[in-house]
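Here the complex is missing a single protein chain, while all its other protein chains stay put.
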Amino acid sequence: MQFSKWLKPVAVASTAALALLVFAAPGMAQDATPEATSDMGMMMMEAPAPNTDLSGELNFMGFGLGDEIATTRVDYAQAQLPNVTLHFSEGGFDAQQFLTAFASGNPPDIVYISQQTLGTYAANDTFMPLDQCIADQDIDMSQYRDVAVNQVTINGSVYGIPEFYNSLMLIINTKALDDAGLTLDDVDTSDWNHLAELNQQLTVGNGNSLTRMGFDAKLPEFLPLWVRANGGQMLSDDGKTAMLNSPEVVQALEFAVSIYDEQGGFAAMKAFRDTWDFFGSNNQVPADQIGFWPMEQWYMNVLAGVSPDAPVAFKPFTDKDGNPISYVTGSAWAIPVGSKNPEAACAFAKAMTSVNAWVAAAEARAEKRAADGSINTGVFTGNRLADEAIFGGGIVAPIDNQAFQQGVDVILSLQDHGFAMPANPAGTEFQQIWQDAVNRVLNGEQTAQESLDQAQQEAQTALDAAWGQSS
Amino acid sequence: MSVMPSQLARERQPSRRDSIQWGKVIRRALFIALLILFTIIFMVPFLWLLSASLKVRADVFNNTWIPDPIAWENYVNVWQVTPMLTWFKNSVLVGILAAAAVTISSAAVAFGFSYFKFRGRDFLFGIVLATMMLPGVVTMIPVYLIWNALGQVNTFTPLWAMNLFGSAFYIFLIRQFYLTLPRELFEAARVDGANYFRMWWNIALPLTRTALIVVFVFEFKASWTDLLKPLIYLQNSALYTLPRGLKAVLDQFGQGGEMQWEIVLAASVIVTVPMIIIFFFGQRYFMEGIATTGLKG
Partner (left out) sequence: MATAAQEMDRPRKGRSNIQRSETLAGLAFISPWFIGFLIFTAGPMVISLALSVSDYDVIHPPQFSGLANYQQLLTDPRIGLSLGNSFYYALLHVPLSIIMALVLAMILHRVGKAAGFFRTAFYLPTITPAVAVGTLFLWLLNPRVGLVNKGLALFGIVGPGWTTDPTWIKPGIILMSLWSVGGTVILLLAALQGVPEQLYEAANIDGASGWTQFTKITVPLISGTLFFVLIVNTIGSLQIFTEVYTMYFGKQQSGAASSSGLFYNIYLFRQAFEFLHMGYASAMAWLLFVIILILTAIQLRVSRRWVYYEGS
């Protein structure tokens, strides 16, 4: 989820930019070599001595080299493990590819995977518990954010080393506020009646004539956020009991759906939203097509790249009591059972997620952004200490653009207010069940109560089966 | 008096011919209009792809047809950030092996099922048809285990060697063509003392060249666009075929990755163009094949 190379339209043709790009992605087929470490280490904390005891090969799955955030850290990890040969397999994690390889006793040695998917495999004994690895490598788990660690912890054992960490905040089109005679202070999600009013005030047109959505509830994917804001939860903390038809969930879903109904229905809204130039310079903020909406932090990076001068502002999403909350997603390193080199895999995961590696990556990012003259909003990680080093140590310079500086501050303030779906062995299936339930309501096929009653039953069956299998 | 009828006839004839020609012209014009309309409709997806691949990132989805500015550098970038050439060579090699193997073997099996009459033939042919209906996921993992046991995972073998045993789709297709051949052709050859192999090789094969070229091109296309097998069997990126490489490019630069769609789309064009060329030249032979087989008469 990194948006590193925001090439400027015309400057990209210049050989300088091209050379940079080539440098940043030195050929996908090549194995990372220690020589490529470049000028890394400039601002680094004292690097631990390289581990020369570990050797052999490491076969990866789910991790492709690409932007400088990846390559810089791989270079660092390789320097830490000079005798280990790294073999990358391009492309994201693919269940079919992984499972066939695993079933035939030929699994990769280390896997890069979303934290949500990880639960399913961990509970199925596909991934190793990392207790031994953490002890042997002396990995300080307290450096990672609690939410991230909880999401990779199943039955008391850690199954993944947390990597990226995506928070969520409100992105606001300030021109829409001006039009309606509102100010930033009026934007507040803690009072839902007020939120519904804001939606009405900011919406322009209706249904097929909609030209500006006042507010986007981001269903189905952000239902957990609404439930949390409403003081409820969808799954018990131990990941064993579904709570999908509890009053808090039903109420949250009904409210979020009413946001769309107010604008003329989900279908009309979706048709409108699909026309947005989401990654372009005329995206929905400068094009004045939305009032405000909750969104993952990476999109701030997009806006900084393509429309730095758009009338934008950022604020935390708050629950009904006014406390900031953030629904967190992220990725992690995991080691499959049957990995031929688990020690090296563990050491590699440690190195990739270390403060030093992240700092080196943030420096590379900063240099690159400085070279093409675009805004650097930094790198947000699952490692608390790394974030402190990156944002407290002058790597990310204060941004002249007030709006984006404020955005960075909002994200940093949110990092410890995150929550995630509790880890469970039916992760993917559970998610599909509640998303289908939301969709049925959005499509007008069922009421919220009916749909969630059905989902509750399906989800509990799936959870029982999955936990039964894993124990 | 005797001149009159012929004069009348002469006068009438041109006018009649005129009206016929008008009808013809109108029909011809309608036909050409229809042809052009369909051609445009069918070229739209590719033209869109081509156009989008030449746009700068911010414009990729802007729904205009002419890129402005034209970003030729997208293509330079693709070649620099990916080993496209290696993937290209791999795809060509696998495609030729797969297509050649399946054409010959399917033609042989189809001959066995169409010319000869033996007990159990229809039953066995029913099984051939049945295998075509078998959803691929049923056999995917067991087949993988077989190749793994043979030590062929992470080689090209699983991508084409199964074609040596024929493929139900093509056996059925070629058999349909064989069934249209008059049996007398073969009886005559047998009287001349030809054995069964010669009857197949010298008579059946040449007469159905069209079908064989169709099979070859179809299978080459299937192999060229197949993602599933390379995804499962190839782990080393130096062995990737183009679709597998394209997926890597998509994962890295597309949805969920860095959202550099212009790289993905330029790579898509590079994957598509060779197939267009092959098809363009391949289809000429369908027609030549027909002309020389004498099937027309």
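For clarity, chains are labelled A and B in written order, and residue numbers in each chain start from 1.
In the analysis below, contacts are C-beta pairs under 8 Å (C-beta built on N, C-alpha and C of every residue); 3 or more make two chains touch, one makes a residue touch a chain.
These numbers come from a predicted model, not from an experiment.
A.B. asks: Which of A:Thr52, A:Asn124, A:Thr183 or A:Asn206 sits in contact with the chain that's absent?
C.D. replies: Residue touching the absent chain, from the options given: A:Asn124.
A.B. asks: Just one of B:Leu34, B:Ile70 or B:Ala238 touches the chain that is missing; which is it?
C.D. replies: Once the missing chain is taken into account, the touching residue is B:Leu34.
A.B. asks: Pick from B:Val25, B:Ile70 or B:Leu129: which residue touches the chain that isn't shown?
C.D. replies: Considering the complete complex, B:Leu129 is the one touching the chain left out.
A.B. asks: Based on the whole complex, identify which of B:Tyr75, B:Phe156 or B:Tyr178 touches the chain you can't see.
C.D. replies: Of the listed residues, the one touching the omitted chain is B:Tyr178.
A.B. asks: Considering the whole complex, which of B:Met84, B:Val109 or B:Leu205 touches the chain not shown?
C.D. replies: Counting the whole complex, the residue in contact with the absent chain is B:Val109.
A.B. asks: Which positions on subunit B touch the chain that was left off?
C.D. replies: With respect to the unshown chain, the touching residues of subunit B are 31, 34-35, 38-39, 41-46, 48-49, 52, 61, 63, 105, 108-109, 111-121, 123-124, 127-135, 137-139, 141-143, 146, 162, 164-166, 169, 171-173, 176, 178-183, 196, 200, 210-211, 214, 218, 221, 224-225, 243, 246, 250, 254-256, 264-265, 268, 271-272, 275-276, 279-280, 283-284, 286-287, 290, 295-297.
A.B. asks: Kindly note down the residues of subunit A that lie in touch with the hidden chain.
C.D. replies: Interface with the chain not displayed, on the subunit A side: 95-96, 99, 102-103, 120-121, 124-126, 208, 219-221, 266-268, 270-272, 274-275, 426, 428-429, 432, 435-436, 438-440, 442-443, 445, 462, 469.
Keep this in mind: only the chains that are shown with their structure count from here on.
A.B. asks: Would you mind pulling out the distance in Å between where the CA atoms of subunit A average out and where those of subunit B do?
C.D. replies: Whole-Å distance between the two chain centres: 41.
A.B. asks: Per the contact definition, I'd like the list of subunit B residues that touch subunit A in the complex.
C.D. replies: Where subunit B meets subunit A, its residues are 56-62, 69, 71, 73, 76-77, 80-83, 86, 140-141, 144-145, 148, 153, 228, 231-232, 235-238, 240, 244-245, 247-253, 256-261.
A.B. asks: In their complex, what parts of subunit A are in touch with subunit B?
C.D. replies: It is residues 1-7, 9-10, 12-13, 18, 21-22, 25, 27-29, 59, 64, 66-67, 87-92, 94, 96-97, 99-101, 103-106, 108, 277-282, 302, 306 of subunit A that touch subunit B.
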